[in-house]
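The structure follows.
Heads up, one of the protein chains got dropped from this complex, but the rest are sitting where they should.
First chain written, first letter: the chains are A and B, and each begins at residue 1.
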Amino acid sequence: MKITSHEARERISHRDTILETTVRLMIPFIQLYGLYVIVHGHYSPGGGFQGGVVLGASLIMFALAFGLTASKNYMTESLNIIIANAGALIFTGIAALCALLGGMFLDYSVLANILPIDPISWRSHGIFLVEVGVGMGVMTIMISIYWDMASAGRLDEGL
Amino acid sequence: MKLPALLATLVTGALLLYGTADFAVWGDPKSPPNSNISVHYVEQAVKETHVPNIVTAILGDYRGYDTMFELVVIYCAGMAVMGILRRREDS
Partner (left out) sequence: MEGIVAEIMAKYNYWIYVVLMMIGFYAMIGKRNLVKKLLGMNIFQTSIILFFVSTGAKKGGSIPILDKQAALQGAVDVNLVVNPLPHVLMLTAIVVGVSVTGVALAVMLRIYRKYGTLEEDEILHKIETE
């Protein structure tokens, strides 16, 4: 027996209190953990890719529990794309800024011409800024791929 | 269909296993993959970047181009998924 996606949605349209409460309690910790993974990429296993995926997973979990339209109230689609573009622009912008300041492309030590601290410390800080850009890009693209995939491009309700 | 696929798989696997005879022994610190540029990374990365996690140092600094176009790849993947799925004329 074949059922349409609309009928399937009607069957599971009731809300589950246990599921929603659990997700509501877990999401802040997951997002905090994602930020921790990005920020501690210098001292422990982690970095932009991993932290970005964890942050994206938190919103995907929200969308699974509360429905896709509810998740779009918290992260609107235009904001999502703006953050994705900002992440890519942070990375390429810092790389190009290094070239404009007279160094090599992606050589963060010349950023010491802007803020005079140790050039080798600037390499560390430059890596951190770049990781933040990577995390923003990965997070938003993961959410975007989930939205499109779950609702087959309609962005209405999905799974 | 099934039998030629199985034969091709087995031939490929046999060739790959024959090729492993020339590979380095597992866990050998002096093997070719472990003895060229990575020695410089392990010894000098912390001095040159002040990042204790060498993987992050290589990812963000030494191989920054790789990571940058990595981000471009995943960005393009997101845009491609949007472009493929959000066309409405055939539904």
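By our rule, contacts are C-beta pairs under 8 Å (C-beta built on N, C-alpha and C of every residue); 3 or more make two chains touch, one makes a residue touch a chain.
Just so we're clear, the structure is a prediction, and the values are computed from it rather than from any experiment.
*Asks:* I need the residue numbers on chain A that touch the omitted chain, in ascending order.
*Replies:* 43-45, 47, 49, 138, 145, 148-149, 152-153
*Asks:* When the complex is taken as a whole, what residues of chain B touch the one chain not shown?
*Replies:* On the chain B side, contact with the omitted chain comes from 1-2, 5-6, 8-10, 12-13, 16-17, 20-21, 23-29, 31, 33-34, 37-39, 41-43, 45-47, 50, 52-55, 58-59, 63, 66-67, 70, 73-74, 76-78, 80-81, 84-85, 90-91.
Note that in this section only the chains that are shown with their structure count from here on.
*Asks:* Taking the mean of the C-alpha atoms as each chain's centre, how many Å separate chain A from chain B?
*Replies:* 22
*Asks:* Which residues, counting only chain B, touch chain A once they are in their complex?
*Replies:* These residues of chain B touch chain A: 47-53, 55-57, 59-61, 64-65, 67-68, 70-72, 74-75, 77-78, 81-82, 84-88.
*Asks:* Which positions of chain A touch chain B when the two form their complex?
*Replies:* Interface residues on chain A, with respect to chain B: 41-47, 84, 87-88, 91-92, 95, 105-106, 108, 120-121, 123-124, 126-127, 130-131, 133-134, 137-138, 140-141, 144-145, 148-149, 152-153.
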